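This is the structure I want to talk about, given as structure tokens.
Removed from the display is one protein chain of the complex; every other protein chain stays in position.
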Amino acid sequence: MKQLIKNLVETTGPSGFESEIRALVRAEVESYVDEIRVDALGNLITRKGKKSEGGKRIMVAAHIDEIGVMVTHIDENGFMRFTNIGGVNPFNLSGGRVRFVNGTAGVIGVESPRERGSVPGMEKFYIDVGARGKADCPVKVGDAAAFDRPFEDLGERLVSKAMDDRIGAAIMIQALKELKSSPNELYFVFTTQEEVGLRGATTSAYGIDPEIGIAVDITGVGDTPNSEKMDVGLGKGPALKVKDRSLVVDPRIVDWMVRTAERENLPYQYEILTYGGTDAGAMNLTRAGVPSTCISIPTRYAHSPSEMVDYQDVLNCVKLLLGAVSHPVTLD
Amino acid sequence: MKTKAEIEASLPQLKDEHVQLLKRLSNASGVTWDEGEIRSMVLEQVKPLADDVKVDVMGSVIALKRGTGTDRLKVLVAAHMDEIGFVVTVDDGDGLYQFAIVGGVDVRQLPGKPVLIGKNRVPGVIGARAIHLTTAAQRKEAIPLETLRLDVGEGKVEVGDRVVFATEFWQTERSLFGKAMDDRVGVVTLIEMLKNNPDNIDLYAAFTVQEEIGLRGAQVAAYNIEPDIAIAIDATPAFDFPSEGEKENVTYRTRLGDGPAIYVMDGATLSDPRLVSHFVHAGNEYSIPFQLRQAGPGGTDAGAMHRQRAGIPSISISVPNRNAHTAIGVVYKEDWEHLLQLLHAGLSSINPGILAQER
Partner (left out) sequence: MAEVKNFLKEIISLPGLSGYEAPVREAIARHWEPLVDELQVSRLGSLEALKRGRGTEPRHSILLAGHMDAVGLIVTQVKGRFLRITDLNGVDPRVLPGQPVVVHGRKELHGVVIQPPDNLVEDHKNRAPFGIEELYVDVGMEAEELEELVHSGSMVSFATTPIEMGEDILAGHTMDDRTAVAAITYCLEILRKRIHSWDVWAVATVQEETAYAGAYTSGFSLKPDLAIAIDVTHAKGPGTSEKSIPDLGKGVALGQGPNVNRGLYDRFKKLVEELEIPHQVDVMASHSGTDAFALQVIRGGRASMVLSIPLRYMHTPVEVVSMKDIRRVGRLLAEFITDLDDTILEELQKEVEA
């Protein structure tokens, strides 16, 4: 599965510019699904199976967009100013690399700070692609880029940019490949524009009208020095979402996830995220309501170019997802 | 569908009648929730032009102009009728009233302004302490909203009345000055589009309400109409001030004189790239100047429209507006004319094939 993850994370696809990553995902899943289409916002929607006795229509969603930047101005010396696509912390910018959708590589520079030790606002940063001026600049105003760091296999741990949420996509792809049978009608949706407001999930869920929603996305951790006070840690198993800023998960759904994990003999942890949301929050509000949750992959350094996950957690997430969708869903 | 030559020949020109209509609309009062006066004027204009006119439950006006021929795209174009302003909240006695801000208005734009209050447009002022009675230290701080009052003298107003700046529209050779350019320019543009509608599409002209506080009218309109494509036409800020010494102004958003602004990304929407290419192409093809709005904060009705139902490919195209969301905005006539032309050229040359390729 590591090669699949590497291919996914190393593809450039900031929110709104997902066609390349979508093509890659499509090639991976095409032969495993019964139906496949792309909707108005670019979501890749696949269906596997039909509902049988006791089955439900389940939407599983991972987003294929990543955070990034968009060029707002190119000055006469070829330096480019930019704005953020999704949640970008200026803290993570200086000296970083970007890769434009058109393939151009660039470096992020920053003006000398007035105060030593303070983090400048985004307007003090710029991108340098080695151009001398506007004329020879291979990038235009309005072009988008993602942050660029290669995938690194540390053995038990994997590091890359865009684990959020290509790791979720990888988990879904792997689950699709291993799926043997299910009484449920499964929609595996690779959503767009999550980072800018759960937009792809909003429209794709409306179109599908599922009964249950399962997002597969990253979550933060509390196991690094002086971190947020959070019980979630790497290597302790998939995190079962209880709450984040977009959603409080229906307790029957939390129970269902816990029972599934226990039945499959998987480790798990409870997740409360005090910031952030996922596609589950959008699915929850759809039409007449869709009880939803998220299978979360604990991730260190989220929204930095070096997000770290535990490989065993990832494999267990695949097993948990399969365990959840392959059987009838019983909510007490 | 028209040929290139036909489209070129039919490109609209900005005429005095457009400016006069804008003047009437700019001078009228239509703060969010209180769009009635604007709505009446819009209805008066569109009834003779459209095949069907409806007012929906939110108060938006939806005017349909059908095209001819087969395979027509259903295009929703939205311009909002509401403007930013204020609302009277407390009667303090003695002709003084407390008020709240409706929509996004910087509190530093308020002191020393004349206003018009309520349906009867009762004149009032937002005063400010005389300079003689202030210290240099005090003048370094913005005057807080809580200390400001509407003063109507002996006039009669009610708590709940909406309030507008008392700006009188005027024009110069190059420019138009008035309040509510955002989005009365869009409203007149949309009326013109009904008059000279491209006949290869079904045009749903939606004059929406409540854009300024959250794109509310557009949400309902787009849900009900279910168009193939949605376009928001608005007025967008231009911060095109001169650079200070070495420091280049890199956050101008748009520039007056550079043409209508096509949005790639704003705070609420990532425009559909197929539509961006299409309008960019139309601009180049018909030699209509245009600019790309710098990505950054802000939103238009497209923010609500693109998220409706199973998703609607959307884009925003706006006229640059200096001093937006204040008593007096500034718009160049040439930018407005080019907006009219770009929309006409783009929509006259659009066909369902545009949605055949994936986003």
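Things to note:
Letters A and B name the chains as they come in the text, with residue numbers starting at 1 for each one.
In this section, contacts are C-beta pairs under 8 Å (C-beta built on N, C-alpha and C of every residue); 3 or more make two chains touch, one makes a residue touch a chain.
What you are looking at is a predicted structure, and each value in this text was computed from that prediction instead of being measured.
Of the chains on view, those touched by the hidden chain across the whole complex are A, B. Only one residue in the set B:Leu11, B:Leu49, B:Ile101 or B:Val280 touches the chain that does not appear here, and it is B:Ile101. The residue from B:Asn224, B:Thr254, B:Thr269 or B:Gln341 that touches the chain not shown here is B:Asn224.
Residue in contact with the omitted chain (choice from A:Glu10, A:Asp250 or A:Glu264): A:Asp250. Residues 211, 222, 229-231, 242-243, 246-251, 254, 269-272, 274, 281, 284-291 of chain A touch the missing chain (whole complex, contact as defined above). Contact between chain B and the absent chain runs through residues 32-33, 36, 39-40, 43, 55-59, 86-90, 92, 98, 100-103, 159-160, 210, 213-214, 216, 219-220, 223-224.
Just so it is clear, only the chains that are shown with their structure count from here on.
A straight line joining the Cα centres of chain A and chain B is 35 Å long.
Contact residues of chain A toward chain B in the complex are 15-17, 19, 22, 38-43, 70, 72-73, 75, 81, 83, 85, 123, 141-142, 144, 193, 196, 199, 202-204, 206-207. Residues of chain B touching chain A in their complex: 248, 250-252, 264-265, 270, 272-273, 276, 292, 294-296, 306-313, 355, 358-359.
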